[in-house]
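Please see the structure below; I have some questions.
All protein chains but one are shown in place.
Going by the order they are written in, the chains are A and B; count residues from 1 in each one.
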Amino acid sequence: MPAYATNMRLKFPILALIFEIITIILFGVFVDYDDGKGHGHDPHSNETHHEGNPMDLYPMFQDVHVMIFIGFGFLMTFLKRYGFSSVGINLLLAAFGLQWGLLMQGIWHLVDGKIKIDIFKIINADFSTATVLISFGAVLGKTSPVQLLIMTILEITIFSINEHLVATVLGANDVGASMIIHAYGAYFGLAVARVLYRPGLRNGHENDGSVYHSDLFAMIGTVFLWMFWPSFNSAIAEPGFTQLTAVINTYLSLAACVLSAYAISSLVEHKGKLDMVHIQNATLAGGVAVGTCADMNIGPFGAMLIGLIAGIISTLGFKFLSPILASNLGIQDTCGVHNLHGMPGILGGLAGIVAVALGKKEKPCDLTKGQHLNKQTIHFLLPGFIMKLPFWGQPPDQNCFDDSIYWEVPEEEEANEESLAHADHSKNKAEA
Amino acid sequence: MPAYATNMRLKFPILALIFEIITIILFGVFVDYDDGKGHGHDPHSNETHHEGNPMDLYPMFQDVHVMIFIGFGFLMTFLKRYGFSSVGINLLLAAFGLQWGLLMQGIWHLVDGKIKIDIFKIINADFSTATVLISFGAVLGKTSPVQLLIMTILEITIFSINEHLVATVLGANDVGASMIIHAYGAYFGLAVARVLYRPGLRNGHENDGSVYHSDLFAMIGTVFLWMFWPSFNSAIAEPGFTQLTAVINTYLSLAACVLSAYAISSLVEHKGKLDMVHIQNATLAGGVAVGTCADMNIGPFGAMLIGLIAGIISTLGFKFLSPILASNLGIQDTCGVHNLHGMPGILGGLAGIVAVALGKKEKPCDLTKGQHLNKQTIHFLLPGFIMKLPFWGQPPDQNCFDDSIYWEVPEEEEANEESLAHADHSKNKAEA
Partner (left out) sequence: MPAYATNMRLKFPILALIFEIITIILFGVFVDYDDGKGHGHDPHSNETHHEGNPMDLYPMFQDVHVMIFIGFGFLMTFLKRYGFSSVGINLLLAAFGLQWGLLMQGIWHLVDGKIKIDIFKIINADFSTATVLISFGAVLGKTSPVQLLIMTILEITIFSINEHLVATVLGANDVGASMIIHAYGAYFGLAVARVLYRPGLRNGHENDGSVYHSDLFAMIGTVFLWMFWPSFNSAIAEPGFTQLTAVINTYLSLAACVLSAYAISSLVEHKGKLDMVHIQNATLAGGVAVGTCADMNIGPFGAMLIGLIAGIISTLGFKFLSPILASNLGIQDTCGVHNLHGMPGILGGLAGIVAVALGKKEKPCDLTKGQHLNKQTIHFLLPGFIMKLPFWGQPPDQNCFDDSIYWEVPEEEEANEESLAHADHSKNKAEA
């Protein structure tokens, strides 16, 4: 079965090392430290640099960093046997993605032929990896590390072009990046998931579910994302009271979103019980949806309203829309990124349009961006087709959602099962 | 059994949405961003605002935020089957509590008829939720989400009145809030636990204990609380060297407390073994106890002495006092908040009195506050009686300490037991 040549022994190390060595050479040619000179020399830049200490944004950067590596990484550990890949491949993709993102985002802002790295740029590099990690959620458990490295390069390259067009050419405002990060990452991932559709998983998969402690690991990711989302939406906002506004809007939107996510989860579930999938994800939708207008004067009321609606839409999406997408459109979205990043991202774009129309901010509206993004959606299928090429080592259906195909996994579970097999005298206790 | 109508399908969503919608409307009427104007206009405020960047306190806020959501949330995951509720309901209560706290604390400091939110205010809102989360620890496993939402509203409302009286009217000083947060939260929770006393749990409950990995999850909470406690005790201190003093006092008190908690745990346990309950909790007592005098000039020696004593008292409390409270007074304190927040909080108040008497700070002493609090204790029983009303869906005794009554729980455990029962036919699979 050549399509399932899942032995990574040569193809993965070679690809990873080639990617890294090329990247290092490009860094040698193009990248230098920011030395404090040359700020403000780029007339096309709408970046907002702190004029003070070059380290002023560093705590913000670390908050975003925690979201990328702990937040996204652990959020995906909810699957019972896919935790190594969730945290581990998340680390791999983000560590490569931030290097690639620095290059791809930096080439639009060369100073003396160099990309000058400062804290602002490494925050943006983290943002670029967020798109990949969102898409990773859609195809989680069904792709090989080789496929995902290729996706990382393609997605960040397209993202950086897109971001440049939206921000510099169209001049649109998307501080928290509801659209250009969250919606982009979600629909990119859904397009890839569509191309990689597996009919064999139509009726579910034994490992496509959680166990008790895997759900708790996932809550580590959820809570860190939830806490630091105000930093995500404010890190590159204009310093001072605009940044404070972005923090407070995000903070309030998230708080309201928790209540609506819990309420709707209980409302739609059997006997009013809460569902961990909703709690882990829909509680964050308020952060996504308030992104675009986080730094606008929408008022605490506006921010909370956005959060309330986002929590409702997201929870309903998990309950009713995801099954339809899977069965009717062939989009198997493992983590439900459509519900956490897709729909709330679009809601955020719409909220931005309304906010601008109501005069909350004078910058051009997001409408252009939305249209721009829509036109692009068709292009999202190409990466999927590239990733579908049969030699990237994607797992066969029966090994999906299972770390042991790409990881050495400790054997305790097998051992337990074996001893269970010998437990023929223990029925009494077992049934108690 | 109407008293155990634990189906949350209607009552929880309706209550949560009503609470949230009322809150959003109140925010629409009363709350606005801080715009940098109006500082210093409130003569009754003894708040200490940074004059510089409005974001100066933001890293401190995030430390406190991590304590509230990761710290308290995971600290309570020690129970073997109550981790979803611990982290999940902690998130729910804190997310609602911070909104309610902003309102309740803000109405005493209106500027032009508005509560103007800044970082200082959201730190204080987090503090107000801490009282609820402490009380949650006392009744953990024995209450429904509906009961807890009601407790949140009541406790934060009373807290805010209390805080206003102590800080503004009495003019007392309690920067780290040993008394007004920790002792208040603990005795409020104990009062509720007393009213909700369950004779059926007198002889323990199968699920009222830990498993190996649940104790490790709890250590995530412990360590984050331990690390960031200096931020808790210094976040709202006067900037500069006073704030530094609060950091160093807390840091040293906690370090000394670890040694005494470990020593006493080993001393009182069978064969000198360490007990995870002590390590998870008593190591933090130094942070509670040094709270009131954290910003006073008590010297490193004084801070460490307070920590040393707090660690001893707290560990001894877990070992000897908690069983007595449960059996003789009918106070079933699930997390032992009396030992972590109650007694160390009082110790902190006493230490504050001594410190003021010794001239370490000229502000009025805590004595007034202690008396004030004592008088209030009787009022603490009312919330318990409200929560005891039979239609809030509290769990029957046999379902206490069990997530599955309010959560969809993955079925692996049952599946395992089942396979045990059927193990005699499953050799094929086990050997595969």
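General observations
In this text, a residue touches a chain if its C-beta (ideal position, glycine included) is under 8 Å from a C-beta of that chain, and two chains touch if they have at least 3 such contacts.
Quantities reported herein were computed from a predicted structural model and do not represent experimental measurements.
For the chain left out of this panel, the touching residue among A:24, A:107 or A:358 is A:24.
Residue B:305 is the one among B:305, B:354 or B:381 that touches the chain not shown. The chain that is not drawn here is touched, among residues B:119, B:247 or B:400, by B:247. Here the missing chain is touched by one residue of A:69, A:159 or A:318, and it is A:69.
From the set B:164, B:213 or B:388, the residue in touch with the chain omitted from the display is B:213, counting the whole complex.
The chain not displayed touches chain B at residues 59-60, 63, 80, 209-213, 215-216, 219-220, 223-224, 226-228, 231, 239-241, 243-245, 247-248, 251-252, 254-256, 258-260, 262-264, 266-267, 269-276, 279, 283, 297, 299-301, 304-305, 308, 420. Taking the whole complex into account, chain A touches the unshown chain at residues 7-14, 16-17, 19-21, 23-25, 27-28, 31-36, 53-55, 58-59, 62, 65-66, 69-70, 73-74, 77, 81, 83-84, 87-88, 91-92, 95-96, 98-99, 117-119, 122, 145, 213, 217, 220, 406-410, 412-413, 419-420, 422-426, 429-430.
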